[in-house]
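If you scroll down you'll find the structure; I have some questions about it.
Shown here: the complex without one of its protein chains, the others still in place.
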Amino acid sequence: MEVNFIDIKDFRETMLAHRRKGMDFLRELIGMDWQDDGLGAIYMLENSSTHENIEVAVRTLDRERPQLPSVSDIWMVAELYEREVYDFYGIEFTGHHDLRRLYLRNDWVGFPLRKDYDASEELNPVRMESEPVEEFQREYDIQDDREMAEIVEKLKILHYDQYVVNIGPQHPATHGVLHFHLSLEGEEVRKVDIRCGYIHRGIEKLCESRTYPQILPFTDRLDYLSAHQNRHALCMCIENAMEIGVSDRVQYIRTIMDELQRIDSHLLMYSCMAMDMGAITGFIYGFREREKILDIMEEVTGGRLIQNYYVIGGVQADITPGFAKKVKEYCNDQKIRIKEYYDLFVNNVIFRNRSIGVGVLSREDAISFGATGGTGRASGWACDVRKRHPYAMYGKVDFKEIVHTGGDCYTRLIVRLEEILESIGIIEQLIDNIPEGDYKTKTKPIIKLPEGRFSASVEGSRGEFGVFIESRGDKMPYRLKFRPTGLPLLAAAHKIMKGCKIADLITIGASLDYVIPDIDR
Amino acid sequence: MEMKKPAIKSIPYEEFKDNETLESLLAEVNKERTNVLIGNLDDLINWGRSNSLWSLTFATSCCGIEFMAVGAARYDFARFGFEVTRNSPRQADLIMCAGTITHKMAPVLKRLYDQMAEPKYVVAVGGCAISGGPFKGSYHVLNGIDKIIPVDVYVPGCPPRPEAMLYGMMQLQRKVKAEKFLGGKNIHRKRSDAPKDPIIVTNVPAGDENKNEK
Amino acid sequence: MKLRETYIGKILLTIKSLATGLRVTLREFFTRKITEHYPENRKTLHIAERHRAMLCMPHDEEGNNKCIACGLCSMACPNGTISIVTKSVTDEETGKSKKVLVEYNYDLGACMFCQLCVNACPKGAIEFSNSFENAVFDRSKLIIKLNK
Partner (left out) sequence: MIDFNSVTTAIDRFLNSVLPHQAATLVECLIIAVCAIVAYLTFAIVMIYMERKVCAAFQCRVGPDRVGKWGLLQVFSDVFKMLTKEIIELCSSDKILYTLAPFLVIMSSIITFSCLPFDNGLQVLDFNIGIFFIMAASSFGILGILLGGWSSNNKFSMIGAMRSGGQMISYELSMGLSVLTLVVLSGTMQISDLVEEQTKGWFIFRGHIPAFIAFIIYIISGNAETNRAPFDLPEAESELTAGFHTEYSGMGFGLFYVAEFMNMFIIAGIATTIFLGGWAPFTIPGADAFNSAMFMIPGFVWFLGKTFFVIWLLMWIRWTFPRLRIDQVLVLEWKYMVPIGLLNLLIMTICVVMGWTF
């Protein structure tokens, strides 16, 4: 993958030109520290209709106050992406209206992902008092004459005399440790300020000091409900970079395992949505089926939730003899059980009243926010990576991509439940004719990627999961970036949740189905 | 009256791990002489407390999904009496810390622990809560929650199986049964560590009117 | 105006949809429960033998293991959970000094069960067992000496 650099002067014009040419999907924004070549950022753009993509980059040599023009007014998701790059690299984006640290605390010293960052304990000890929430948005805008942009503190985030409530880090319905900072008017939500970072583990910094086989376990712990797909993306990226051939048997096994993991994740999405809306019985029925998948996974891979199954060049161990029979048995049983979910919860009049027309995300917003996966397909945008850039066996298997145009919470759940049936269809086409062959190709003990930049993307359970590696030829990556499937959903949530009720806020959060460790990495 | 070895239904005492720490706890409890009445009352209260440990729904990452699986139909920790997972720290007896605790999450966990009503317990579930697990070298991860709050039981695994979590809960039940409640566990510890002035999360500026806000 | 919009229509549809939901839970009320009684079924409990719960070093009857103290496993581990103590012994016939394993410490609390150590071991001296009952009260009990 080659990247063409643009000079900083005419960066915004070329970006606006790309946008007018139809590049309306900003796939990824990767902050980079090329040490003596300065700090910069790589933008991966894609045309949502022709699926043609370009990689563009820009850099600045100044290391004390690096400044790049912001594109958050062109693509709405760039607002959060740029806050992340500011958090990790200290690059200030001029024209961004709310540039605060996204993950780390405001009193954090230094920018972690820079190569010259010193991670000593004294500099950043474990501070035991919660930090007061900042009051002002910080905006960098260039006054006409001066060269450097100044920090202008303008809009107040949450006013003191509003009824400010923390749906805080520890809350039963935030699917993890996400912090909604709301100002309420009765039951109406006036203003939402989503703060994440409570589960930021610095995985990308750790990856820069680990060999490639040691990076593989991190992908399972990013979005643990699409563990197989994440690992598939990383293995595919490394295998393409080193041209390691992978046998057909492995492609079959990997596709089947990806689809099983997708069903498992959609079942959990249905269960958590039922629990968040008060139907605990719906949650228990969803988990009853999910346990059957976890049994199949455990027999073959050894792990229920975190499987560690794919390795570079194949899979850890061959599938057990009874695997095909168990999977077919499960698929038939699931087709009957799914009708039960419709009767109990989905066609229930209370659920329909609480979810139809709630949290509507239009198609343009979905694309501009880059909300891929079930959320994007529920708003009418055909963004399935298995169709856009087919990989593994997806090119040879015929399956329907489910796209609805409702865009509200109800449609998002319907898309997931129908995708379960689609995935069962894929598995049934593959399960009977797994070819013979070795399950792992021999690889050298020390794996060194050649010089250059490589990327691969895969359809995770809740969106497009991408891996970008910049390698300088040694056994550790120079820079490794995972595309978070959840961060665009959070950006979309920021917009949808304004003006809804508290109960709707929980429903929207459940229907967007984001996984927080995948957002915070 | 001697406090006898805590017994758990259908698992013999020898097959449990780490009995030495439990025996040292028992020895320390049996040092003072208690009369029969208080001893029996103690046993009764400990029997009650150990069979109804209500956990706080506290899950930060992957172990949280296994925590939900333990609550679901197949493993069903309602059989042990832990069924009611309370969301408010006031009514919870124990924090099952399932998941990674980062620098930003550490004050939140400490505050939750302070808000819980005595007698309270902490179970560290999974490698991340015990020692930082896969992210031990990271700049933002706390290497084990025993650095900020006292931990009673460690459940290793990444993530531990639901049965391993149930085994950890049974270990906690044994520890609860081996405690002296009257005159021991229920003496209100002088709240030295409790913060004097309450931690204010939104520092409220004294009445400045920012007019440009809508 | 469709039945769905009329006042009576809404009530009838509501009753129908609530009734189907109730029928599902009633049918579930009388079906056999799927709970596995964990402590009671310990004898017959089936755990997948590929499940990784703890690292262990198999010993044959006389109690010696296949480990040659090469240290590849501790280098392969991303977390540094394996630490090996060796001492060099001069072999009688060849006279060369050979490293012999004294202590093989494995920190169960920090392990993330990624199986890189087992893949890296040339002699196949260590493997994962599926005995999952390892909860303890004391952190130091999690650091286990694997070799006898």
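Here the chain labels run A, B and C in written order, and each chain numbers its own residues starting at 1.
The rule is simple: a contact is a pair of C-beta atoms (placed from the backbone, for glycine too) under 8 Å apart; a residue touches a chain by one contact, two chains touch by 3 or more.
Since the structure is predicted, the reported quantities are computational estimates derived from the model, not experimental observations.
Taking the full assembly into account, the omitted chain touches A, B, C. Interface note: of A:Leu16, A:Leu61, A:Val109 or A:Ile280, the residue touching the hidden chain in the full complex is A:Ile280.
Touch with the chain that is not drawn comes from one residue among C:Ile11, C:Leu45, C:Met75 or C:Val102, which is C:Ile11. Only one of the listed residues, B:Phe67, B:Phe80, B:Phe135 or B:Tyr154, touches the absent chain: B:Phe80.
The chain omitted from view is touched by exactly one of A:Val77, A:Ile91 or A:Ala173, namely A:Ala173. Within chain A, the residues in touch with the undisplayed chain are 163, 165, 171-173, 184, 187, 274-282, 284-285, 288, 344-345, 348, 350-351, 353-354, 501-504, 506.
Residue positions on chain C in contact with the hidden chain: 11, 18, 21-22, 24-26, 28-29, 31, 33-35, 37, 39, in rising order.
The chain not shown here touches chain B at positions 9, 44-45, 47-53, 72-74, 76, 78-81, 83, 86-88, 90-91, 93, 115, 117-119, 181, 186, 188, 198.
Keep in mind that, in the parts below, only the chains that are shown with their structure count from here on.
The touch graph of the protein chains shown is complete.
Rounded to a whole number, the gap between the C-alpha centres of chain A and chain C is 27 angstrom. Computed from the mean C-alpha positions, the centre of chain A lies at a distance of 32 Å from the centre of chain B. For the pair chain B and chain C, the distance between C-alpha centroids works out to 22 Å. Multi-chain contact residues, meaning those touching two or more other chains, occur in chain A at positions 217, 288, 306.
Across the assembly, chain C contributes 34, 51, 78, 112-114 as residues in contact with two or more other chains. Contacts from chain A toward chain B in the complex involve residues 103-105, 112, 119, 124, 126-130, 132-133, 135, 154-156, 158-160, 164, 166, 168-172, 176-177, 197-203, 205-206, 209, 217-218, 221, 224-225, 268, 283-284, 287-288, 290-291, 294, 304-306, 516-517. Residues 33-40, 42, 45, 47, 51, 53-54, 78-80, 107-114, 132-139, 141-142 of chain C are the ones touching chain B in the complex.
By the touch criterion stated above, chain B contacts chain A in their complex at residues 56-62, 64-66, 68-69, 72-74, 87, 99-100, 102-108, 110-112, 134-135, 137-142, 147-148, 158-159, 161, 199-205, 207, 210, 212-213.
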